[in-house]
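Excluded from the complex is one protein chain; the other protein chains are retained at their positions.
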Amino acid sequence: NGPLTIAAASDLRFALDEILDAYREAHPDDTVRVTYGSSGRMTTQIMNGAPYDVFFSADIAYPQKLRAEGHAVTEPEVYAIGRIVLWSNRMDASEMTLEDLLRDDIRRVAIASPTHAPYGVRAMEALKSVGVWDDLQSKIVNGDNIAQTARMIQAGGAEIGIIALSLAEFPDLAEHNYHLIDDALHEPLTQGFIITRRGEHNDTAHRFSEYMNGDTARDIMRRYGFVMPGETLPEDGPADTAAAAP
Amino acid sequence: MFELSPTDWMAIEVTLKLALYTTLILLVIATPIAWWLANGRAPGGLRTTVQALVALPLVLPPTVLGFYLLVLLGPAGPVGSTLENMGLNHLAFTFQGILIASVIYSLPFAVQPLQQAFANLGRRPTEIAGSLGAGRMDRFFTVILPMSRGGFIVAATLAFAHTLGEFGVILMLGGAIPGETQVLSILIYDHAEAMDFASAHRLSLGLLIFAFVVLFVVYAINRRFDTVRL
Amino acid sequence: MFELSPTDWMAIEVTLKLALYTTLILLVIATPIAWWLANGRAPGGLRTTVQALVALPLVLPPTVLGFYLLVLLGPAGPVGSTLENMGLNHLAFTFQGILIASVIYSLPFAVQPLQQAFANLGRRPTEIAGSLGAGRMDRFFTVILPMSRGGFIVAATLAFAHTLGEFGVILMLGGAIPGETQVLSILIYDHAEAMDFASAHRLSLGLLIFAFVVLFVVYAINRRFDTVRL
Amino acid sequence: MSQSVSNGLRIQARLERSGFALDVDTTIPLEGVTALFGRSGCGKTTLLRIIAGLEHPPGAEVHFGDTAWQSGKTFVPLHRRRVGLVFQESTLLPHLSVRGNLLYGYKRTPESMRRLHLDEVADLLGITELLERRADQLSGGQRQRVALGRALLISPDLLLLDEPLNALDTQTKREIMPFLARLSDRTGIPTLLVTHAPEEVERLAHRVAFMHDGQLERLEPLRDALARADSPLFREEGAVSVLQGELGPPDEHDLRPFGPPEARYRVPTTPGSTKGAGHQARLRIDARDVSIALSPPEDISILNIIPVTIEALDEAPGHHGPARILATCRQDDGQPLMAELTQLSTKRLALQPGTRAHALVKSVAFLD
Partner (left out) sequence: MSQSVSNGLRIQARLERSGFALDVDTTIPLEGVTALFGRSGCGKTTLLRIIAGLEHPPGAEVHFGDTAWQSGKTFVPLHRRRVGLVFQESTLLPHLSVRGNLLYGYKRTPESMRRLHLDEVADLLGITELLERRADQLSGGQRQRVALGRALLISPDLLLLDEPLNALDTQTKREIMPFLARLSDRTGIPTLLVTHAPEEVERLAHRVAFMHDGQLERLEPLRDALARADSPLFREEGAVSVLQGELGPPDEHDLRPFGPPEARYRVPTTPGSTKGAGHQARLRIDARDVSIALSPPEDISILNIIPVTIEALDEAPGHHGPARILATCRQDDGQPLMAELTQLSTKRLALQPGTRAHALVKSVAFLD
């Protein structure tokens, strides 16, 4: 029973790290390592034999595709619903709407690459819904994945951008306010996971899958702004943050 | 089979422009550096230090370079903020930004072959040209340059190619803006990650054939002069 | 200031191992290719074709290369599936896999400076050594090799460095498995994305200093022999 | 055919270059020194390169004694030919010291075949003190000596020397030449020596190959080459006449008569001359040693006064000092005799083709 290798969408970066810390404490004999990236890249890699045992995608469509092509041994299972936010470290995003992105003082708007990052797809959908997508074209910069998108804004390359709520809740970024984007403006970010063929006989993989359904994990996930399947996001945002919600 | 999308065409244009500008700028910058390294009269320690500094971009992962350049050229960085204060735009996520990055990134690939070529020439050709009345610049252009043609070709192809193949730096610093910073390597990556393998293949194959033809022509031309030697 | 995590150390180890192996393999592979290109008796057209082929990895974006290698070496690809059928493992996401990728990726960076160095030597040294009774291999090792030392140093540093800086290929093909395919460039990228800028800085700075020291030593040693010329 | 080949170096080769064609078919005896003599650009270096195997024109044949070096598909590569080669521009291996250069081939020579050794060669070439130098820290002449030493130290089966003493001062040359001469005599290493210096030819060569415009025009023993008045060997020293005639017994003055009565010389017996009486002999006379008088002078120290008819007056090939005239005279026995005169005296004596005069021959030498 070898070490467990997890592939995870990068919106999980901080939440999953915390869950893993807790898991390791609970199961000190299990070796678990994790690789983050865009859901699209992970999927391509798994299809080509990447040694991942479990894959947490940002969009359940990817696990479904893997399942359909015989790369998964479990049915894709929803583990969280993601939300997107408008975030900036230089302006108070909480006061802004998506339409404000057209303002002249905003020169760059960062989103994740809509081609292979689900968070990018949802951001694009929301911008289209409010009708600014086409006019915004010249300002859009694409991050490889949602974590990189956050960093691009953080480093100042773009004044503002659309990132995962789960990242905006990360302490370093949570210093700045965000504007939670109405989830009616986009398809839901139904996040699903599977155990890959490679992970089929990996006990740790199964153990960890169960752990993700446990309370410890769910609490952490909620804290990072994820909506647990069957629940809704509290009116005042994630449990213990002071961040303002619209 | 090779119908490309407008995005593809834009990426091709940006890529070629980037590689071309980078190569031209590098030849201008790298030549005096390489010459100085090969023939300079400065003490050896200083020369060695400069040589190691020039070679640094070699060993720095592109992501490191991209990371620092983003910090440097972005609005908060010294360069970026200076530009902003002057009423100009900072350089992160701009073509100029990735051009600067490319130049730095590929500098050693231009300097090293040139330095080797210059060192190989030795002092004799300079001495001959000097004795025939040619001053510094004159003999550089009429003797050193044509005699180190091989070195220049290697330097130019390596710099051009290294820029074409640039990915990490641009991933960090570029932001994949179509028509501005979305280069081919990023676009193909994008296609592949999006599991749009058909587009990825099409673009890759097109690039492959184009590259092969260009290289073949360059080398064929070069070979015609090949035997000229001291 | 420079306490590194075990993950960091592992990445350093993998990176150095990869760069070292790649360089060694490349010197072995690139030398005969470069020699043949510089001195071969084959018709010019064939030589030009081979030269363009060898240079191809230069112009292919690393992601293209990574993508195709992934397809090729993965379980579904011709190489990968053959290995699987033989009861072995496919090579995607393994150290061997990224080693193969690195070798292909950096091949032109080793071949070109060597070819230039060999071409610069001309035929005379071979003729001298031959007249003194040295056979092919003998004169290669006792004359050609020491006389093209500069070319070998450039080739080795470029190949080593280019491998250190490899990112796109490994991103596609490596999968960032700590201790196996997670190289420094990937790890630093990862640190940056995790907003762990302290780690990113620490690692980058460490790498910077280390690289500078290594380069300084290499060039200082090289300079001592620098004036040896035909 | 092959019986004549077995002792010689047989070369049969054609090579075309723009504006130059080499066409050689010859057999050079494999003993002693053969000087290869010819004007700049006539193909000497190219011929040496063919022999060494550095050029292999298709269809060429090179046989070293019984061994085919190049013939049809056979091609023995240079390093198996055991040829000591000194290139025209003496290139050393720059990454080796002088010692390293000298020993490079020596080390690759089987111990049993080594006939020459470092100390001896370095000493003779006067490079002992340079042994530890880097090869690029030598003067031109020093480089040339090292290149020569290096070639000698492989104790080769054949030496191909392309102007090996070119950059050397007379004194150094003088020290090296007897060594080379002895080398060829003692070790029997056949040598092909390209040189422009008649002095080197005279001192070292056993035979001379004259090359002209890509062709080997003549291959003859040194003796014969020296005896021909038109030999390019003598272009250096100005015109020379060679007279053929019978040598009589010494008279009471120890002078020996030479030639028929109508062109009779009296030649002092040189110490060491062993030529018997009654033999055909050849006399070599420098045109510079011949003066002209209209009437036979009396009571003069010059022994030999020969009646001649002046046939032609040409400007003598370049010489320092005032312009000189080369007078071609015909002796009464029909043999030609050249005289070099000043313009002044030609005028004063009003010399013209057809003038009867007397040649005053100051000094003669036997060619034996």
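Letters A, B, C and D name the chains as they come in the text, with residue numbers starting at 1 for each one.
Here, a residue touches a chain if its C-beta (ideal position, glycine included) is under 8 Å from a C-beta of that chain, and two chains touch if they have at least 3 such contacts.
Small disclaimer: the values here were computed from a predicted structure and weren't measured.
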Contacting the left-out chain in the complete assembly, out of D:25, D:129, D:217 or D:246: D:129
Residue among D:80, D:99, D:114 or D:203 that touches the chain left out of view: D:203
Absent-chain contact - pick from D:15, D:85, D:263 or D:341: D:341
Option touching the unshown chain, where D:34, D:97 or D:166 are the choices: D:166
Chain D, residues in touch with the chain not shown (by the definition above): 17-19, 38-41, 44-46, 88-89, 129-130, 133, 137-142, 145, 162-163, 166-175, 177-178, 181, 196-199, 202-204, 232, 235-236, 252-255, 266, 268, 271-272, 291, 297-303, 317-320, 322, 341-342, 344-345, 362-363
Residues of chain B (touch criterion as defined above) contacting the omitted chain: 124-125, 127-135, 138-139, 142-143, 146-147, 149, 227-230
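What we mean here is this: only the chains that are shown with their structure count from here on.
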Distance from the mean Cα position of chain D to that of chain C, given in whole angstrom: 58
Chain centre separation (chain B, chain D; CA means) in Å: 60
Multi-chain contact residues (two or more partners), chain C: 171-172, 192, 229
